[in-house]
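Before I ask anything, let me first share the structure, which is written out below as structure tokens.
Complex shown without one protein chain; remaining protein chains in place.
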Amino acid sequence: MTETGPGTPEAIAALTDALPSSPPRSQWWDVWAQFRSHKGAMAGAMVFLIILLAVIFGPWLWHIDPGYIDIRARNQGPSLAHPFGTDQLGRDTMARMFAGGRITMAVGVTAMLLALFLGSFIGILAGYFRALDGLLMRLTDLFLALPLLPLMLVMVLLFRDPLSAAFGPEMGIFILMVSAIGITSWMPTARIVRSDVLALKEREFILAARSSGTTNSKMISRHILPNVMSPIMVSATLGIANAIITESALSFLGLGFPPDFPTWGRLLFDATDYLQQYPERVIWPGVAISVTVLTVNYIGDGLRDALDPRIRGR
Amino acid sequence: MLTFTIRRLVLAIPTLLFISLVIFLLLELAPGDPMAQVPLTVPPEVKERMREALGLGEPIYIRFGNWLWQFFVIEPMHLIDVMFNTSLAEGQQRVISWQTRSPVMDIVAQRMPQTLWVVGLSYVVGVLIALPIGIYSAYKQYSWFDQIGTFISMVGFSVPTFFTGVLLIVVFSVQLGWFPSIYDTTLVVEDWASFKLQIRQMVMPVFVLALYNAAQISRFMRASMLDNLGQDYVRTARAKGLGERVVVLSHVLRNSMIPVVTVIALGVPQVFGGAIITEQVFKVNGLGALLINAIQANDLPMVQTLTFIFAVLIVVFNLIADVLYGVLDPRIRYD
Partner (left out) sequence: MTLRRPRPRPIGQIKCLQFMQLRSSMLQSWGIPNGTTAPCRITALLIKATALNFAPLPRTNAKGTRKQKTCRNMERVMKLKSLLLGAIAATAFAPAAMAERGSDGEVKIIYWQAPSIMTPYLSGGTKDLEAASLVLEPLARYNETGAMVPWLVDVVPTVENGGVSEDLTSITWKLKEGLKWSDGTDVTSEDVKFTWEYCTAEGGGCAQSEKFLDVTDVETPDAQTVVVKFGVAKPFPYGPFVGAQSAILQKAQFKDCMGPKMPECTDANFGPIGTGPFVVTDFRPNDVVQLEANPHYRDPAKPAFAKVTLKGGGDATSAGRSVLETGEYDYAWNLQLAPEVLANMEAAGKGKIVSGFGTLVERIMVNMTDPSASLGDERGTAAHPHPFLSDINVRKALSMAIDRALLTEIGYGDAGRATCNVLPAPEIYASTANDACLVQDIAGANKLLEDAGWIKGGDGVRVKDGVRLSMLFQSSTNAVRQDFQALIKQWWSEIGVETELRNIDGSVFFGGDPGSPDTFQKFWADVEMYANNFDGTDPEAYMANWACDQAPRPETQWQGNNMPRFCSEEYEALIAQMAGTGDINKRAELAKAMNDMLMQAYVIIPLVDRGRVSAHSNSLGGVVLNTWDSELWNAADWHRMK
């Protein structure tokens, strides 16, 4: 397990280091320290944070209503009044980018959380309890095979009215989209978590914990879960990117958010027709999506390294 | 191993039956009407009669039973008829699409060539590009090659195809006129000239898809190589004085390929699922376009059959991936 055998000077030095010179640091501090040393990940995290802050606070700084139609000012290029130009109805593109970014980001993060929760839950259950394994894995196959579009239509039919009544029409459709993306993208996480749990179960420390009488729930929360955090965190970053891309693909198929509901994916789709006349309209959402996905992936790379204790030591 | 495979295969049957039931119920529950695309000038009574002619008047369980019978009994019989010139399925009702009123499986067979040509080839090309890139980026981790590779692969799947496809068409079909923007599915490759035409019309869709596939697989190959490069046996091999070439290409690569191969197997059902968006942009009209069309037209028998075939492929290839993993990696034993 080590590259330094006992008796070498390094090993002795390591032994003498038993008394820590600094106060003990938590595991997460170590993770953070390792993460900071990954340049790509740090740059990614910074850019991601900037985008996040921009879409959250942008609308406070930029007062134009994204739905306001100024028909005289339509199809304008970038100007002082409209830094990103205007669309075919004279709506301000910058305001729409902010509004779209909020929704896109919110969809990405929420759908990812949902998928992550479902995936880890089912993965751990399947991996830990042998009796449930077959059943849950066949359930995973089922979800892999479900056609998404009819599923969306069914969900819209069944839940739109109650959700609109409870949360308002905009929030209602948001919840629908997020849950549709969430419940159709947890399967890979479940597969990975399950295989990790299966492997963990054979390890000595689990055996030790079991022989000391640890209950199943304690076992999962104290021993299993912390040890599968690394694949879960990586799934999380990929999940955000995946949700953003899926949302834009759904917009293309006409089943995403309604056309008057700006998201980056829809802005990009709507602008594709105008590619030759107004290329800047394609550029804004295109760059926004790419940069976000790119940064999230770099963060994922960094997290993967940071969460791996074997790399962290270096 | 064999018992494991057999057990999984046997288990797959009830699983698939259950999946088919769930898909059927889902489609039943979904709102929408196969008559929605009929113009509004056709009066409602006529639409009602048309619906009845489609068998929509029957209760759900009868229709599900019908579909099961047609799909599992009559379609295979028909296949035997075609292959051996028998007449087992003579006069029996096959699974009929509501949209085209023709047997679903005939259309699927018709769409298969262009799907395999474009989506299948792009998968192969993607894998062929991805493997060397993944190997080299891992070997030179954090080098400029690795960084650029990472960047390209991430950009590769962060821009939606409906945009890249259109961009390629505008640049290469409209501005430069190099490639056709519309895929000709009737083209028969019979000589050199038609082969060249076929290549030309495939370049853009294959490229769009291949780069996307390559992006994924190269990331994966890189990760797998990195895992292996740090192993003890690598150091042992180097210590023995083996050349870098032998160490990397025969020792490390062989071991790294184990998970990659299974992952490539897991990706195969996608090929048959087609690529909905790319197919639509380039008008390839493969299986992906067929499915989305059927969904939009509420052609339930078509959607049901296609998604079910897709489910079978997923279950089968998941099994193949598991088995392959066990076969390739002697440390893994399924009990």
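Lettered A and B in written order, each chain numbered from 1.
Quick note on the criterion: a contact is a pair of C-beta atoms (placed from the backbone, for glycine too) under 8 Å apart; a residue touches a chain by one contact, two chains touch by 3 or more.
Computed from a prediction, not measured in an experiment: that's the story for all the values here.
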Candidates A:M46, A:L89, A:L135 or A:M171 - the one touching the absent chain: A:L89
Which of B:L17, B:V82 or B:I199 contacts the chain that the document leaves out: B:I199
Contact residue for the chain not shown (choose from A:L144, A:L163, A:I220 or A:L267): A:L144
Full-complex contact with the absent chain, from B:I80, B:I96 or B:I320: B:I96
On chain A, residues whose C-beta touches the chain left out of the figure: 1-3, 67-69, 71, 74-75, 88-89, 143-144, 146-149, 153, 156-157, 161, 169, 184-185, 187-189, 191-192, 195-196, 198-200, 202-203, 231, 234-235, 238-239, 242, 245-246, 249, 253-255, 258-260, 270, 272-274, 276-277, 290, 304, 310-311, 313-314
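Please note the rule applied: only the chains that are shown with their structure count from here on.
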Touching residues on chain B, where the partner in the complex is chain A: 11, 15, 18-19, 22-23, 26-27, 29-32, 147, 150-151, 154-155, 157-160, 162-163, 166-167, 170, 174, 276-277, 291-292, 295, 303, 307-308, 310-311, 314-315, 318
Residue ranges of chain A touching chain B (in the complex, touch as defined): 40, 134, 138, 141-142, 144-147, 149-151, 153-154, 156-158, 241, 245, 248-249, 252-253, 265, 268-269, 272, 275-276, 282, 286, 289-290, 292-294, 297-298, 301
